[in-house]
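A single protein chain has been omitted from the complex, and every remaining protein chain is retained in its original position.
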Amino acid sequence: MFNYTLRRLLFAIPTLLVISFIIFALLDLAPNDPTGELPLTIPPEVREQIRASLGLDQPFFIRYLLWMQQFFINEPLNLLEKMTGWQIGDGSRMRILSWATRSPVVDLIVERLPQTLWVVGLSYLLAVIISIPIGVISAYKQYSIFDQIGTFVSMVGFSVPTFFTGVVLIVIFSSWLQWFPSVYDTNHQVTDFASLMFQIKQMALPVIVLTLYNTSQIARFVRASMLDNLNQDYVRTARAKGVKENIILLVHVLRNSLIPVVTVIALGVPTIFSGAIITEQIFRVNGLGQLLITAIQGADIPLVQTLTFIFAVLIVLFNLIADVLYGILDPRIRYD
Amino acid sequence: ERATDGDLKILFWQAVSTLNPYLSGGTKEIYSSSLTIEPLARYDQTGTLTPWLVTEIPTVDNGGVAKDMTSITWKLKPGVKWSDGTPFTAEDVIFTWQYCTAPDGGCAQKAQYEGVKSVEALDPTTVKVTFTEPKYYPYSAFVGAQSPIIQKAQFKDCVGAKAPGCTSANFGPIGTGPFVVKEFKPNDVVTYVANPNYRDAAKPAFASVTLKGGGDAPSAARAVLETGEFDYAWNMQVEPEVLATMIAKGKGKIETAFGTQVERINLNWFNPDPALGDKRSTKEAGPHPALKDPAVRKALSMAIDREVIDEVGYGEAGKPTCNIVPAPDIYISTTNDWCLKQDIDGANKLLDEAGWKKGSDGIRAKDGVKLSFLYQTSTNSVRQGTQALVKDWWQQIGVASELRNVAASVFFGGDPASPDTFQKFYADVEMYTNNFDGTDPEKYLAEWLCDKIPSPANGWQGQNIPRYCNPDYDKIVAELAKTGDLAKRAELAKKANDMLTAEGAHIPLIHRGQPSAISNTLAGVNMNAWDSELWNAADWSRKK
Amino acid sequence: MASGTIGSGAAEPVLSVKGLTTSFRSGDGWKSVVRDMSFDVAPRETVAIVGESGSGKSVTSLSIMRLLQKNVSRIEGSVKLAGRELLTLSEEEMRHVRGKDISMIFQEPMTSLNPIFPIGKQIAEALTCHQDISFKDAKAEVLRLLEKVRIPNAKGRFDEYPHQFSGGMRQRVMIAMALASKPRLLIADEPTTALDVTIQGQILDLIKQLQEEEGMAVLFITHDMGVVAEVADRTIVMFRGDVVETGTTDDIFNRGHHPYTRALLSAVPKLGSMKGEKAPLRFPIVDVATGSMSEAKPVLTTISATTPIVEVKNLTTRFTIRSGLLGRPSGAVHAVEDVSFSLSPGETLSLVGESGCGKSTTGRSITRLIEPTSGYVNVDGFDTLTLGKAELRTMRRSIQMIFQDPFASLNPRMTVGSAVMEPFIEHGLGSKSDARDKAADLLKKVGLSGDMMKRYPHEFSGGQRQRVAIARSLMLDPKVIVADEAVSALDVSIKAQVCNLLMDLQESLNLAYLFISHDMAVVERVSHRVAVMYLGEIVEIGPREALFENPQHPYTRKLMAAVPVPDPARRHLRRNLSTDEIKSPIRPVGYVAPKRSYIEISPGHLVQVTEGEAALAA
Partner (left out) sequence: MTDATTAAAPQPPARSLTREIWGQFRKHTGGLIGLCVFIFIVLAVFVGPYIHTIDPNKIDIRAKNQGPSVLHPLGTDNLGHDMLAQILAGGRISLAVGITAMLLSLVLGTLVGVISGYIKKLDGPLMRLTDLFLALPLLPLLLVIIMLFRDTLRAAFGPETGIFILIVFVIGITSWMHTARIVRGDVLAVKSQEFILAAKSSGMREWRIVLRHILPNVMSSIMVSATLGIASAIITESALSFLGLGFPSDFPTWGRLLFDGANFLQINPSRVIWPGLAISLTVLSVNYLGDAVRDALDPRMLKR
């Protein structure tokens, strides 16, 4: 297992390099332009100069190499300097600058992380926590009222897009009942109980929307997988031992059913970091999702490239984690 | 009294990406930075130039503008201080010019300084701008929200290629305006506090401003009009009936300022047939087989009911128009107002007379050329609504259309590799809005010159999107550039404007305003389409 | 020896079953598979249920435990545990009964063990869920139990998973699990089928000991009449869902009057009955209705010694054991070590030996279902270990395998009909209807009706599944069959029928069998030659009569001596619980197996000698 992990980690490096190249090529090919959002009153010559000042007049490979240098050398060195206080070189390394804001991409990402983790991360966590029991119970009591309601809610929850649920919630809870704000305040600092309450209030709506969506998805997989295992003979053995029903469910059956669940969850975790574009937009959470979408729309290639690449790293990492977990969950799966 | 009215909450659904308008020419950046940095003079809500950091507007009469129109001299208001307490001087004005015109800087407002030969300080409070050739409309540099003055001390190490690296300066320009940037989260939120050194000790009334970004227009409207969480929201492009229900809550209102924006349908004078490959929509492709017929162009315009488009998509925020220069008042022409009235029968008759016969499918054709058009625009729900309406009307006159919408970032992106940009115009007709800065249409009207036709030769960069070419028109525009007299200028401009509509370079649809949602608790807002909407934020206050 | 109080009514019965009827839903109606069953089990008493395969023994035991799937089954009647009605208990109360008061050993250990938990944990769970016990104590107790059921190197195997165990070892894990909580009633469903006779004896003794010490009652389901004779106080005979006869074991064995009972007993093969026979002998077939017996015919095949169909040379298969977080190899199970033998067409070579000594692994290595570590295997002219995919496929037409664990080897989502037909269709041997005809025919031959083809594996009894597996292996008309415990779950009469079928086929098609079995009596009956395996090595190999009449290796002798004899009179005989050390095939990394040499005692009869071990064994 250790060897396998190590091998996979080593293999991840060329994989990621290839991915980064393909992303870069893709972004370059895409018919977006950083001056596209400027007013039409700005004349073409000026646009041309703006493009040149962004380095867009350089050949593709040079730009790619430059990004590589900035991402793999300059940014880590910069981080090191910041953490240790050392001065490495003359400190005039070019960082990856976003084209739209002209500020270091890494800083932008760091700035967006808190709200993304609060809202998207929390909702994912909640979804995992809620969906597993729901899935387990619906499978155990297949076609009971609970299961039927669960199925109904989760399928509706999954099939009604967040742009709709979000608006409905805002109309009900912000306009009508006035319980929760409809705009997320990213400057809000949690310092005391009152501010914590406010934070909870402003997170409530987006978290509900996202949790509903994620829960639906995971719960369906838990349920299906549990159903496959519930009637196996080893469950009978466990019952014969007098094991408590909930332990049978949660330990014996659930663990045997976890492989698809682990896969789905591992696929979902990186998407926390890509944010929830529509939900963030509706509630103005302005997390990583909104950062990415504005960057894509504004053809902010350094920002998109960096975000996407970090995302790719997470995908590779979490899929690796899932693969390792398979081996731990099911000893019959061997990678040697 | 200063800083007594608490926090002013503004919502820009397109988030602000930087506070240096020279590095990003977006409207949102210009507006948001206008709270801190100011030009020498700006336009008020009527489009009249008013002195801002100067004592008066220089004219030929008061001697501020040279007789030969080659220079203009500004007298700075004495005693103006930057928000850090240092005095505002002519050096800063000169530096601003240097900053924007430095090579490799990628300054987005370079056009404002076009034709400026030099800027010099006659004394610490007098600035003289010299032009390379006579400039009959000299109020461009340092005028309007597009060219505010930045502080030399702050930006002196940020000239040229170094400009983008000065993040802290770009994110918090020191200015002379009523507010000072406290914190800026790019593409998210800006917080300002009242400028302690603001020249009017009683202003601003608000202690701080929070300018939040992100989301979409309807929800922004909701936040002001329905939930009352915000005081002001910009650019409320929302279906009128949706706005109406929100306004009914009684928390706020919509105010619209009309500038020069016109939503129009451009007609392609060249042939965009995909079979022509790279030649399509260029001169080599030849004239458009159907649209070359003036009758067709006119009929297309006659079939449209602009009132309905306005009612469905714009409401208070738009007026039907037949002009491409819809404002200021002196330029408004009424020659083509026949187009304001829909005339389906007239259009049908016109086409019948021109020999376009309806086929079995109800589509007109002549000599094997069908009146079937690819109609493209950017993705936007109001535009899609308009498309649907227009398609319906055109159908009634036997014209078929295939609708297409393209993501705005691609459509306006100008990427020469993309077939979907509005410049390439690989379609028969396309719809979007354009306008001109300030109040003078000279530069704008010059866009329809023959040599401004986009083509591979100029990298598709020309602005004559309809590919209209008429030597008479070129002559009128050339004359306009040489005319100093305002009345004369207006006459020439109207003539040019009428020509464009009459000949069918495009079909003007709606004179669009800038609607903003304003909370009922907010006082002092004076909607301005000629400058930043936040131009007089110093006067805003909370209703007691 | 305190097993004096025997017989029902002596004390209040631990278990009292009255009119138990169990039905399964079939189509739109219910179909009863156990009808009106009544019996009692007193403390310290052992009651054996014997009967035809598929007669409802397992269903009876599952009904008592209320472990049948609820929606498809229905239980009627009354089941009382120490006077308490079980059928009306709530689920939660029933849970307290299960495992604590009654525990059960399931027939098919592979599927009955949770594949993803270490076996140690699974046994410990039986302890921890009914009593407050620290994990450490539980583990100590589990290790003790594992040693008791004679799992070698118990400590090292505590954390291993079911798939790493041999069939017999899994069965012993099940036994340990059932005994862990010292229940009042033990239901043992064929607990020893996969065990060799020595270990079987030890396990039986262990159960007896617990019975004496704790007063445990035992309900014992088995096909092995020798075991019944040895352990049971009373015996219940079942036939097609009905109890046909009950009585003391002595009565049943000596004075049974139902024809099926008589058929059962008269068909029991006895070790040593083959003295003097040259060729394998078919089983006499007893007519269930009349009890009359047909004559046993010998199998007449010509075995040419020159061209063996299977040739195995120096075959070695090892499983690396990884331990710790990093998964570094810490040793290896030397499951098969330097094994050589050959098999001629028309010959049956039996492989016997201790449970866990590597018999199944040998079989799988030959068919290359496991990659052997080294060696040479030739099957029907194919150099098996070097074959590519396509050739392997052709090779597999010649050699078929019957798996030890029939349930696990059947796809749960496929009807047995398609499972049986599949190989035939796959190899393009005929049309679908040909396949169906042939499958139906084979199923009939192994004693299943053709309409069972529509059923799914879980709807069968253990023995029925085993027969399905046999039928499947015969579909391709292979030249060699590796039969891994192929008849162990069958009752005597069906076993006779199936063995005869195999021998008929051998005679007519010149089939060769590698016959892996623990049942020495059957082995004696069917084989031409016998090989004895011990700790992965062949310790003795030779013609049947030579080996059975003149066993040389100490382990062979021990094996012969331990075979139970179906005579209730010997019931009180007690082996001494073996105290000798349990040997483990696990070797540390870098272990070099000592070179073995063999001496030929008589023609073809080889016995392994090693300096050290030969001395020790003597």
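Every chain is named by a letter (A, B and C) in the order it is written, and numbering of its residues begins at 1.
In this section, contacts are C-beta pairs under 8 Å (C-beta built on N, C-alpha and C of every residue); 3 or more make two chains touch, one makes a residue touch a chain.
None of the values given here were measured: they were computed from a predicted structure.
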item: Where the missing chain makes contact, among the chains that are shown; value: A, B, C
item: Residue, one of A:47, A:220, A:239 or A:284, that touches the chain absent here; value: A:220
item: Option from C:25, C:84, C:444 or C:583 whose C-beta touches the chain left out; value: C:25
item: Candidates A:5, A:69, A:199 or A:319 - the one touching the absent chain; value: A:319
item: Options C:84, C:454 or C:583, residue touching the unrepresented chain; value: C:454
item: Residue, one of C:18, C:74, C:328 or C:596, that touches the chain absent here; value: C:74
item: Interface with the unshown chain - residue positions in chain C; value: 21, 23, 25-32, 35, 69, 71-72, 74, 76, 110, 163, 241, 364, 367, 369, 389, 392-397, 400-401, 403, 405, 408-415, 418, 422-423, 426-427, 449, 451-454, 456, 458-459, 469, 472-473, 475-476
item: Chain B residues touching the omitted chain (full complex); value: 218, 238-239, 241-242, 245, 274, 308, 311-312, 378-379, 381, 384-385, 387-389, 391-392, 402-408, 410-411, 417-420
item: Missing-chain contacts mapped onto chain A; value: 11, 15, 18-19, 22-23, 26-27, 29-32, 143, 148, 151-152, 155-156, 158-161, 163-164, 167-168, 171, 217, 220-221, 224-225, 227-228, 231, 259-260, 262-264, 267, 270, 292-293, 296-297, 304, 308-309, 311-312, 315-316, 319, 322-323, 326, 330, 332-334
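Basically, only the chains that are shown with their structure count from here on.
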item: Centre distance in Å when chain A and chain C are each reduced to the mean of their C-alpha atoms; value: 52
item: Rounded Å distance, chain A centre to chain B centre (Cα mean); value: 37
item: Whole-Å gap between the CA centroids of chain B and chain C; value: 88
item: Per-residue overlap in chain B, given as positions that touch at least 2 other chains; value: none
item: Of all residues in chain C, the ones touching two or more other chains; value: none
item: Complex contacts: residues of chain C adjacent to chain A; value: 62, 65, 67, 69, 91-92, 95-100, 103-104, 106, 108, 111-117, 125-126, 129-130, 161, 163, 174, 177, 181, 322, 325-328, 407, 458
item: Interface residues, chain A side, partner chain B - complex; value: 29, 31-33, 35-54, 97-98, 100-104, 107-108, 111-112, 167, 170, 174-175, 178, 181-183, 185-187, 280-286, 290-291, 294, 296-299
item: Residue ranges of chain B in contact with chain A within the complex; value: 11, 15, 17-18, 20, 23-27, 104-111, 161, 163-165, 167, 170-171, 183, 185-189, 191, 210, 212-216, 219, 222-223, 226-227, 229-230, 249, 407-415, 417-421, 432, 434-437, 458-459, 461-463
